[in-house]
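Note that one protein chain of the assembly has been removed; the remaining protein chains are unaltered in position.
Read from first to last, the chains carry the letters A, B and C; within each, the first residue is number 1.
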Amino acid sequence: MSQNVISNAVCTVCGCSCDHLEVTIDEEKIVKVKNACAMSSGKMLGYMNERITQPLMKKGNTLKPTTYDRAIEATAKTITKSSSPLFYGWSLTSNEAIEIGVDLAEETGGFFDNTTSTCHGPTILGVHEIGESSCTLGEIRHRADLVIYWGANPVHAHPLHMSRYTVMSKGRFRKSRADRKLIVIDVRKTDTAKLADVFIQLKPNSDYELMVALRAAVRGDEIEQEIVAGVPIDKIEELAEMLINCEFGALFFGLGLTMSAGKSKNIEAALSLVAELNSKTKFVIMPMRGHFNVTGANNVTTWLTGYPYAVDFTQGFPRYNPGETSAVDLLARGECDSALIVASDPISNFPYQAAKHLTSVPLITIDPHITPTTMCSNIILPSAHVGIETTGSTYRMDGVVLETRKLVDPPKGVKTDVEILSALLKRVKFLSR
Amino acid sequence: MKKLQVTLLSGRSLSQGREKEQGKLSKSYFQSVACCEINGEDIKEIGLDYGENVRISTKYGSVVIKAIAPKQTLERGIVFIPYGIWATQISGSETDGTGMPSYKGISSTLESAKKEKVLTVNQLIKKSFRRKITKKR
Amino acid sequence: MPKYTLRLKKKIQNPLHLDKISPDGFIDKKINSINDIETWEGNKKVKLKSIFNIKKDLRYKTEEVIIEILGNMANARRIGYQMTKGKITIKGEGGMYLGESMKGGQIIVEGNTGSWLGSEMIGGTITVSGNVGDGIGAASRGTTKGMIGGKIIVNGNSGSDVGAWMQSGTIRICGNSKMFPGLHMKGGTIYIGGNCQGRIGAQMISGKIIISGNIQANPLPSFSFDNISSKARIEKDSIDGPFYVYTGDNNENGKGRIFINVESNSQLKWYEKFLES
Partner (left out) sequence: MEKEISILNAFVFDPLNNIEGEKLDVHIRNGKIVESVGRKARKINASGKTMMPGGVDIHSHIAGSKVNAGRLLRPEDHRKDVEIKTKHTHSGVGYSIPSTRTTGYRYAKMGYTTVFEPATPPLKTRHTHEELDSTPIIDKGCFPLLGNNWFIMEYLRDGRLDECAAFVAWMMKATKGYGIKIVDPGGVEVWGWGKFIKRLDDPIPNFDVTPREIVRGLCKVNKILNLPHIIHVHTNNLGSPGNYRTTIETMDAVRDLADGKRPIIHITHVQFTGFSGSSWLNLGSGAPEIADYVNDHNHVSVDLGQVIFGDTTTMTADGPFQYFLHQLSGNKWVNLDVEAETGSGIVPFQYKRTNYVNAIQWGIGLELALLVKDPWRVFMTTDHPNGGPFTSYPKVIAWLMSKKAREKMISRINRTARRKLDLPNIDREYTLGEIATITRAAPAKSLTLMNKGHLGLGADADIAIYDLDPSKVDLENKPFTIRKAFKETLYTIKNGKIVSKQGQIAGNSYGNTFYTESQVSKNLEADLIKDIQSRFKDYYTIELENYPITDNFLRNPAKINCEAEV
């Protein structure tokens, strides 16, 4: 049999962008994946499950097969007619596709938002106010002797993070797990917490208080309260000592921080803490980005518009204010009269009220798979998987860009996001002339 | 019937991450996502056993899912639902001016729903979003 | 000066940009040119008359232009942007960024308003009878200049981040407030008549925050207990306490003061031990 092994393939699941996968292909099918985590092999071996292989359009109450041309024409007509179209998703596709997406939103005068707004949007809002002290993951691998995961559970969400980049990795100046301290701060004892040297369990929704107390302790200020966030002050002061006395510390945080009470302010507090720590030692901070190219979606949108997500083009220039121009808010206020979803499943992921509005407007979805969102859509444009069936560049969570590979052909007749979106943009430009 | 006040967390779990790649209509996805991790004491208090169904309600909505034993340690008073369409039925769209809805740390009530069924993706969409869907392929 | 009445014609679902509705913009204008003021409904440029029935009432003999808006303006943005004088009355919801960068005059809302009411406001007065959203009197993203002056009075409840980056002026919320009143505050006064979900004065540098209701927990750990004060002052008014007074935010080397009502906050009684020592 003609088995073909491709080495050093880039994984397209989470923000770790592991690029050491060894993929075995047999007759245009992936049959084996080495070096991958459970999520990665799940995707690599399961990418053919529940695929949509033909464009579908709603006629009456049923979805009927159609051609790309017809589906794109109908989509173009819908979004050019709209007063307030929403373009959402973008974190599971390539930079090249995102770039066309931004132009599409600009051309039609719509809202361009990516999944950042419901994962690390608050992180970006925090950065606007405070800035961030960060680095690439390799710096942490080489130098960090103290690593904190706060409200993040890499064992489940980023399975190879610790072995490739942090406590379990081998760096130039830190050779092994023994050279590093792992601190986990969470509301529950997660599987990551079980590996920690120090685990601090705090009360739900009190990350902010703990962060503030920790910063005060780092500064050496007196704290009047005896217990903060369910943690005794002694323990907080002990932790502060550890942070000050490390040579190179890294704070990773997850959605536990961005989603719980305080949201962007939790991040402001974390960024301020890390900035403060830099007057005593070297410290960096990094969000644990979820989708494989959400960082790319932010970057592409930023270089084209100045803003990383939630961009409003309705008046012909980029405007930005998450809370107003972000997808969930727009939908909750009912301020959107059509939606194009690319590689995302907002019907599953958005709060009910916002999802409900999506199903009351013309909904068009570009996605490889059947999802609750495609099930509620009026038009479905099936697409190829980036990093499996087509190439495209993608950003690791620390901003390192990688070119993903094409490993196999997409299902017969299925187009790529780039092909679909550029055909759509061309059509839209023609119609708005 | 006994109702219990709890704090709801939703989040990623390894199995959710893995099974979503199997397809969102798949049985394994349903099993790994339409569930709620509850502390052993808490579940006793509402008179349920693991494997039975529980109703979780917040001010945003209410959903029935299967109660399961925590896969990671879970304190009393906290319940965990993996990300997915079941969790979002009861999460709020208020973003406090940040664009980020409230997915974690929502106060909610827990009660037994022994007799009720957990809706599948199809059923849930029919119930919640009304637009009719049809089988494809 | 005349009074203009703008009655909303239809239910608007798309974002509406109404920054041109302000007494300054209407002054000396004929009704036709006001009808023809261009604005944005979603991505479509429309004239004001397509949204409102506009009437000009010359019988009013006030010194300044009065604009009365009738209808639910929840989807509107920036009514009264940069206004310097005159009066806007809204009977219905007030929308977002109402009175943004307002310099003078008066806005009265008989209803609720959305977020960022009076953001980056410089002067004038805004009164809201209902509830308001988040970021009242706040700064826009990335800047460090919130409300610089003027007065905002809200009879209902408010969202979070009241007076973020505020430098001067007064905000009074008669009802309850969510978290983070006075975030990054640099000056001015915030009063909350009802309860507050906490995190008062986070990262504040200066200014004063008074809470008459309950704050659920302790103040932030970066605040120091100062004393108990029998009264607190907002402008010329004196509010009866007694109040626990805290200073901070120490993490920012801040000298702000927060006043928290003693009676509504029995959970803070333990601080009184610092008084005895």
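Following the convention adopted for this analysis, contacts are C-beta pairs under 8 Å (C-beta built on N, C-alpha and C of every residue); 3 or more make two chains touch, one makes a residue touch a chain.
Computed from a predicted model, the values in this text were never measured in an experiment.
> So which shown chains sit in contact with the chain we cannot see?
A, C
> In the complete assembly, which of A:Glu129, A:Asp345, A:Asp367 or A:Asp417 touches the absent chain?
That would be A:Glu129, which touches the missing chain.
> For chain C, which residues lie in contact with the unshown chain of the complex?
140-143
> Under the stated touch rule, tell me which residues of chain A contact the chain that is not displayed.
7-8, 10, 19-20, 95, 99, 103, 106, 124, 127-139, 141-143, 164-165, 170, 172-173, 247-248, 275, 278-279, 281-284, 298-300, 302-308, 313, 315-318, 320, 393, 395, 399-403
In this section, only the chains that are shown with their structure count from here on.
> What is the shape of the graph in which nodes denote protein chains and edges denote touching chain pairs (line, ring, star, complete, other)?
complete
> Between chain A and chain B, what is the gap in Å from one C-alpha centre to the other?
That pair's centroid distance is 22 Å.
> So what's the Cα centroid distance for chain B and chain C, whole Å?
Their C-alpha centroids are separated by 38 Å.
> Hunt down the residues of chain B that sit against at least two other chains at once, touch-wise.
Correct list: 96-97.
> If you look at chain C, which of its residues touch at least two other chains?
Where chain C meets two or more other chains at a single residue, that happens at 115-116, 134-135, 179.
> Which bits of chain A are touching chain B when the two form their complex?
Where chain A meets chain B, its residues are 13-14, 38-39, 42-43, 46-47, 49-50, 52-53, 56, 61-63, 113, 117-118, 121-122, 125, 153, 155-157, 159, 187-191, 193, 201, 204-205, 255-256, 258-261, 263-264, 290, 309-310, 322-323, 325-329, 331-332, 345, 347-356, 359, 369-372, 375-376.
> What residues of chain A sit close enough to touch chain C in their complex?
Of all residues in chain A, those touching chain C are 82-84, 108-110, 125, 128-129, 208-209, 212-213, 215-216, 219, 221-225, 228, 261-262, 265, 268-269, 272, 276, 312-315, 320-324, 333-335, 337.
> Under the stated contact criterion, what part of chain B meets chain C in this complex?
Going through chain B, the ones touching chain C are 96-97.
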